[in-house]
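If you scroll down you'll find the structure; I have some questions about it.
Just one protein chain is left out here, and the rest sit where they should.
Going by the order they are written in, the chains are A and B; count residues from 1 in each one.
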Amino acid sequence: MRPPQLFAPALLLLAASFAHAAWDFDDGSISVVAKQSGDSIKEKQVALLNPKAPLSKPVSLGSTSTLKLSLTAKDNGKGKRPHQAFLVLQEQESGLKAPFPLTVKENGKAAAQISQKDIPIQLLNAAKPLKASIVLASFGSSEGFNAPVFNVKIEADPAVPLSAYERPLRYGKKPEIHHIFRPDPKSPPKVVSLFFALAVVATLPALFIGWIFLGANLNHLSKAIGAAPLSHATFFGSIVAMEFVFFMYYTSWNLFQTLPVIGAVAVITLLSGTKALGEVQRRRLAGER
Amino acid sequence: MRSLFSLCLFLLAAVVSAVSTSGNRLLVILDDVADKANYSKFLADLEGRGFQLSFETPKSESLTLFHLGERTYDHVIFFPIKTKGLGPNLTPNILVDFLNAKGNILLAISSGIATPNSLVSLLAELDIQLPADRTGLVVDHFNYDASSAPEKHDVLLLPPPGRLRPDIKDFFGAGAGSNEVLAFSRGVGAVLGTGELLTPILRAPRTAYSYNPKEQAEVVDDLFAAGEQLALVTAFQARNSARLTLLGSAEMLQDTWFDAEVTKPSATGGRKAKTFNREFAKRVSGWTFNEIGVLRVNWIEHRLDEPGNSASNETNPKIYRIKNNVKYTISLSEYAWTNWEPFTLPSDDDALQLEFSMLSPFHRLELTPETARSTPESTAYTVHFRLPDQHGIFNFKVNYKRPFLSNVEEKNTVSVRHMAHDEWPRSFAISGAWPWIAGIGVTVAGWLAFCAVWMYSAPPLTDKGETKKTQ
Partner (left out) sequence: MSADPLHALASAGKAKSTRSVLRVVILALIAGAAIASRLFSVIRFESIIHEFDPWFNFRATKYLVAHGFYKFWDWFDDRTWHPLGRVTGGTLYPGLMVTSGVIYHALRALTIPVDIRNICVLLAPGFSGLTAIAAYLLTNEMTTSNSAGLLAAAFMGIAPGYISRSVAGSYDNEAIAIFLLVFTFYLWIKALKQGSMLWGALCALFYGYMVASWGGYAFITCLLPLHAFVLICMGRYSTRLYVSYTTWYALGTLASMQIPFVGFLPVKTSEHMPALGIFGFLQLLAFLDYVRSAIPSRQFQTFLWVFAGGSFGLGLAALAIATSAGFIAPWSGRFYSLWDTGYAKIHIPIIASVSEHQPTAWPAFFFDLNMLIWLFPVGVYLCFQELADQHVFIVVYALFGSYFAGVMVRLMLTLTPVVCVAAAIAVSTLLDIYLTAKSPKPVEGQPADGGDGAAKKAVKSGLKSTSKPLIGVYGLYSKVAIVGALTVYLLLFVLHCTWVTSNAYSSPSVVLASRLPDGSQHIIDDYREAYQWLRQNTREDAKIMSWWDYGYQIGGMADRPTLVDNNTWNNTHIATVGKAMSSREEVSYPIMRQHEVDYVLVVFGGLLGYSGDDINKFLWMVRIAEGIWPDEVSERAFFTPRGEYRVDGDATETMKNSLMYKMSYYNYNKLFPPGQAMDRMRGVRLPEVGPSLSTIEEAFTSENWIIRIYKVKDLDNLGRDHASAAAFDRGHKKKKATKKRGPRLLRVD
């Protein structure tokens, strides 16, 4: 936004415009000529301009219409041609301005024609009506004239899409972005897990009981140990050891620690297993199993 | 590498006692070397700030901006030149090369003297448009110096510029007294393109306009530009932070307008005022020649910020894992005329932001000052955040580009890897896995029991068992 002191000259000018030689205008009028599908229908909107107070109602400018402005510029009451005779359209929110020079004759008669295609794109996209002011000033000591005189409302043609205004890139802060993480995988409630874990564990006693019911026992343990003490002990031990190796792999060992141990245990299992199972087979052949 | 570079810069600065951060060899190009008397105060100011001035005219044979591919000057000032061309040593291409080689240019033009074609072409490349036929004069019938230009209104009195936007630092008008104005005498206004590299330092007042004094003395039929669209002093900063300033009125720099007294027009009170030109000229030249508004990245650091993980506390590692917590710190200094100062954000509306991006930013976070690591010369800005759950090659990117500040574009590439096979939570820590683990345990126990029973079970006494076994 502009610092406020820039408004000061305009205000001061208004206040002082009656004291000194100053620019002014009269016979100001605007009209809007609407062209619709050829030249057949012409619609006119006319309003007279008052240099001291702006029009209360905004003038609307359609996409095919032309706004015509005419006035007579006067320096100290006499018709004269000023060097600067602009109609300035201003967008109210951003304060962007677009000047349109008037064609002025020697006697101060000035006119301008504006249609939508002359208006810069930012102003066309304005939400509020544009503020139109007239600037009349020239060299020398006469004070210039600069005052708002009317408002223009741009009527967008619904048939023609408005050429979109893309704000040019300006260096500045950008909106923050926070990455949205995928939700973590969820486990069922611990109670449920625990229940099923216990249910699984419960199958073990069930299995044992079933076996016992079917007559499983360890009665030949002493016999087997007696027949082949070393191989039975090593064989069963190596089976347990294998499970232990798997347990260690699960908890801490890596593959290269595990594989040699598995190899060693497997060899022991194989060697002791042949003897131990041979003993079992002898018992079976003897009808003891 | 970066620290070494900045150290070199620092040493260089110390040795040659230059005040600019990018060297003190300043070339002044004048139409006639004798003209420099008009600018004696301005030039003396420059010399006083440590610049080594060389004076040349465009006609000079020895004038060359490059020697064996290296710049021979760090900065160039162009005062208005009457000739239409600037000769083979100052073609637009050479000037563009000069900017590309990080040279800075201060271009002062004047309404009375047509701007050389070479400079017009250069400005056209920067998307700065001068009035047609190289002539234009800015007048304002509402804000003129009533004492020196009561008729012609071509000496504009302007308040010193304020902040262009609320988030931009005010380098040029700050600290001006309320009764100090800028006198913009017989100057040219330019129209700027919409590019982001251009920034107007001084815009014309709303009622000012530019006209061609030769053809449009009576009536302005074809308006070049008016109001704030007319830039009187324009800053251009290239992507490599080379700077070019277009000063619409060379007379602004002349002794006559330094500390002169002017009168506001009667409509605005007719009060006397002092010109701000000398200070403004100092600031504009200081900005152009890298004495202010220069940012320096002292160091950048990013590291793992996991609680209780001091073992892997490596600085700037090349690779992170997804969902790691990291800390990023960047240390910035800003140069202010003679020394490096800690960089502070121009206003609360601005922010120093870190982007963590792959193809597009995943995070864009504000960095906050960390006092513990700031020094009297620098501010450390830091942010803690968690890396996204996406592996890839990411960049820590600080892209701090603001009008009037030199560009900071720092990109540190890191890889973000996936979870290694042994970094997941162990299965016993996941409650959903308990039934399965129990299943494994039961299978193992059952297997061992089965082995025992199979090997050591005596035949049961019942017949039923007997038949089952033999089957």
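We take it that a residue touches a chain if its C-beta (ideal position, glycine included) is under 8 Å from a C-beta of that chain, and two chains touch if they have at least 3 such contacts.
It should be emphasised that the depicted structure is a prediction, and the values quoted were computed from it without experimental measurement.
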item: Options B:L46, B:I77, B:L107 or B:L126, residue touching the unrepresented chain; value: B:L126
item: Residue among A:V33, A:A47, A:L96 or A:V201 that touches the chain left out of view; value: A:L96
item: Full-complex contact with the absent chain, from B:L192, B:A351 or B:A438; value: B:L192
item: Touch criterion as defined above, residue of A:P168, A:P185, A:P260 or A:G287 at the omitted chain; value: A:P168
item: Interface with the unshown chain - residue positions in chain B; value: 92-93, 96, 99-100, 121, 124-127, 129, 132, 164-165, 191-197, 199-200, 229, 238-240, 242, 319, 358-360, 391-394, 413, 415, 417-418, 420-421
item: Missing-partner contacts on chain A, residue numbers; value: 94, 96, 98, 117-124, 163, 167-168, 170, 254-256
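Just so we're on the same page, only the chains that are shown with their structure count from here on.
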item: Centroid distance [mean C-alpha coordinates] between chain B and chain A, Å; value: 25
item: Partner chain A, residues of chain B touching it in the complex; value: 139, 141-143, 150-153, 159, 162, 165, 167, 194-196, 205-207, 209, 211, 218-223, 226-229, 265-269, 323, 349-351, 353, 355-356, 361-366, 386, 388-389, 401-403, 430-435, 437-439, 441-442, 444-449, 451-462, 464-465, 468-469
item: Footprint of chain B on chain A - complex, ascending; value: 3, 5-6, 8-10, 12-13, 16, 20, 81, 83-86, 88, 97, 99, 101, 103-104, 135, 137-141, 143-144, 146, 168-179, 181-182, 187-190, 193-194, 196-201, 203-204, 207-208, 211, 214-221, 224, 232, 236, 239-240, 243, 246, 276-277, 280, 288-289
